[in-house]
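Note that one protein chain is taken out, while the other chains of the complex remain in position.
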Amino acid sequence: MKTTILINCPDQSGIVCAVTGFIHAKGGNIIYLDQHVDKQADVFFMRLESDFNTDKFSMSVFKNEFETSLVLPYKMKWSLHTDDSTPTMALFVSKYDHCLYDLLSRHNSGELKIKIAFILSNHIDLKHIANQFEIPFHHIPVTKKTKAAAETKQLDLLKKNGVDFIVLARYMQIVSGTIIDNYSDKIINIHHSFLPAFAGAKPYHAAFKRGVKIIGATSHYVTEELDAGPIIEQDVTTVSHSHTIDDFIAKGRDLEKIVLSRAVKLHVLHKTMVYNNKTVIFS
Amino acid sequence: MKTTILINCPDQSGIVCAVTGFIHAKGGNIIYLDQHVDKQADVFFMRLESDFNTDKFSMSVFKNEFETSLVLPYKMKWSLHTDDSTPTMALFVSKYDHCLYDLLSRHNSGELKIKIAFILSNHIDLKHIANQFEIPFHHIPVTKKTKAAAETKQLDLLKKNGVDFIVLARYMQIVSGTIIDNYSDKIINIHHSFLPAFAGAKPYHAAFKRGVKIIGATSHYVTEELDAGPIIEQDVTTVSHSHTIDDFIAKGRDLEKIVLSRAVKLHVLHKTMVYNNKTVIFS
Amino acid sequence: MKTTILINCPDQSGIVCAVTGFIHAKGGNIIYLDQHVDKQADVFFMRLESDFNTDKFSMSVFKNEFETSLVLPYKMKWSLHTDDSTPTMALFVSKYDHCLYDLLSRHNSGELKIKIAFILSNHIDLKHIANQFEIPFHHIPVTKKTKAAAETKQLDLLKKNGVDFIVLARYMQIVSGTIIDNYSDKIINIHHSFLPAFAGAKPYHAAFKRGVKIIGATSHYVTEELDAGPIIEQDVTTVSHSHTIDDFIAKGRDLEKIVLSRAVKLHVLHKTMVYNNKTVIFS
Partner (left out) sequence: MKTTILINCPDQSGIVCAVTGFIHAKGGNIIYLDQHVDKQADVFFMRLESDFNTDKFSMSVFKNEFETSLVLPYKMKWSLHTDDSTPTMALFVSKYDHCLYDLLSRHNSGELKIKIAFILSNHIDLKHIANQFEIPFHHIPVTKKTKAAAETKQLDLLKKNGVDFIVLARYMQIVSGTIIDNYSDKIINIHHSFLPAFAGAKPYHAAFKRGVKIIGATSHYVTEELDAGPIIEQDVTTVSHSHTIDDFIAKGRDLEKIVLSRAVKLHVLHKTMVYNNKTVIFS
């Protein structure tokens, strides 16, 4: 059985030795180890993949002893993930289909080891793609009046389907605080600019007006403040005076797809840790 | 003799034909032609390199006829540059030496066909580099009290030395409005961020705090508004959680050097045109 | 009506003027012009987009006069394309689905203005994707014995369906000389390396063995010599010692998709010209 352990705690001498020694003593074989110390915040981060022979292995015993031997003395926050569980994702979309097509295609190709519970949209424009890929589609329109009711419906769907994380694949609505609270560091958005430049609406128009020579896309965890959450992944491409806003949008589509899918993969593989509104991204 | 002609005017049908026909009729051989139409602003831009046989060629006659046949009817703004003149540059620096070393090395290597009139600084820290490359060095300290006097001295030096354009190679002072007025679209700055993100002071610190995954550098013409002038060139490089602010600064140095030198070359080769606070950059 | 004209001919003085003057005289409005002179080969290349008022416009008259006035005296090769025709593409695939998904998704999104006549494969593995996107699928297995017969079938299908150009979206067979002859500069391949490095089979394995720090993908027109045709588009991504061959393959998939789709778009928009086994790619 392969396990992935994520740890963060105040930086102290001897942690690496203590953790790797523990794994070793429990019969685990470390196949990947990466660690990071944030010198400014004085915080230690670690990601550890280990192989265990499942014959002799009891998960509950392991967890208990890990808590006693390491979590308590070192004041760790930790999580443990095994490769026998598959996370469940919900996709929120509006009218743009490129990120949706990209994620569904990757899922079908076997690139993304996840279950897709459903596609949710405030419009019906992309229902045919849900049908094409045989994924349930929920149409929940959002108006000022119905916003509260819509959010309740959304949350019900998320809970009922056991959704672990949400991907906003160009969902053109602001997600409610309640949903953000329920899915802290578990809602992944793609913003079509090189944040923090051009946060908010119509970033390609703003980039065109400013005359930049490079445009970008940013995937981040959603927080209450718009487009200000912890950045997971960014990428850029060059533009010039010869490109129109439509060219920016077309070039941006490819960026958005790539950046969002990379962020989703990093999340699914437990390679992201959030602190101080920033991320540690393990390799 | 090689000539480079830059034109912009309201977009109209038949301009390319009229201009190329004129050059052809005057015995010129077009060796490069690039044009751009800004559909939004309805403005036409052109850059044209031609070879003329100097035996039969009179520049004053050419200019007169160009004015009569083309500039007046098409309401052009135009400029003509010949390869027998070398533009004169002044370098403004403070304490960082990487852009200075880079530009001086390129000049010595023959990469930059310019005269360097002098290096001007508000500090004396880089005087030894000026000496090493045998370029005159002027130390003009700037304090709140002496600011006005310093600017007068600067302007005197610029005029006396026939300086055509100014390069701010990490000059840590704001250039006065008088100098900007005298050198409109002729002062090139390097800002150590991917503008418009992180304008102003300490951009690497701000980028670190925001947790971006990519940092950049931007070269632009200086206007009255800080870091808001027409962008000439930008480039970026990836960073991660594992990089400290010092790493950002170190990685940024290479970006700044490359981006500034590219912008200087584009300017010297008359490949930049400014309008609406943006640039057309010819290839 | 929008027309796109592609020209190449021996470089001579006055061509730009002659061509733009002709368009102007025929009532056309030039909306894009790009030209290139290969000084070594002494060849002139031009791409011209013009708008014509269709009321007064006769295509056959235009073509006749273009031939007489320009093609004959300047010894041009030329082609003219109008925006009222849609090119027909055939897709050849084997077992990898990422490029196929990408092109079909772009087609469905309206990004690619083409007809897809059919998907052809030597395997049946991807038939379900053809079904999903409602495109005809032809399974033509290829063995040493059946190779000649298979090629005849392929050619029949291409002709019967009026296919204009072929895209090899990770088709793992060598295309026959007969098909290449019938579709000269009209078969687009994606090779999963940064050509000319690692031509032939298993480029990711070869790249891994050599320990390169960057891998790439190359889209090119197919010629008789394997992986040696005119390059249309290339792109790269960084790798490190920490990546396995499987990581190379996974990272490469995204490159292949992007590079192939860019090449297909350039071809469809008539932005490619081939000469001396190289391409001119207009912007």
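Here the chain labels run A, B and C in written order, and each chain numbers its own residues starting at 1.
Keep this in mind: a residue touches a chain if its C-beta (ideal position, glycine included) is under 8 Å from a C-beta of that chain, and two chains touch if they have at least 3 such contacts.
Quick caveat: nothing in here was measured; it's all calculated off a predicted structure.
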item	value
Residue touching the undisplayed chain, where the options are B:K2, B:H81, B:H98 or B:H270	B:H98
Sole contact to the chain not displayed, among C:K2, C:H36 or C:H81	C:H36
Selected residue (touches chain absent from view) among B:L91, B:V212 or B:I258	B:I258
Residue numbers in subunit C that touch the chain omitted from display	36, 38-39, 194-198, 210-214, 216, 230-236, 240-242, 244, 276-281
Subunit A, residues in touch with the chain not shown (by the definition above)	13-14, 16-17, 20-21, 23-24, 29-35, 37
Touching residues on subunit B - with respect to the absent chain	97-98, 101-102, 105, 108-109, 111, 129, 132-133, 242, 250, 253-254, 258, 261, 283
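Note that only the chains that are shown with their structure count from here on.
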item	value
Homomeric contact subunit B-subunit C: same or different residue positions, threshold half	same
Rotation, 0 to 180 degrees and nearest 5, that superposes subunit A on copy subunit C via CA atoms	180
Distance from subunit B to subunit A - Cα centre to Cα centre, in angstrom	42
Computed distance of Cα centres, subunit C from subunit B, in Å	38
Residue list for subunit B, restricted to those that touch at least two other chains	none
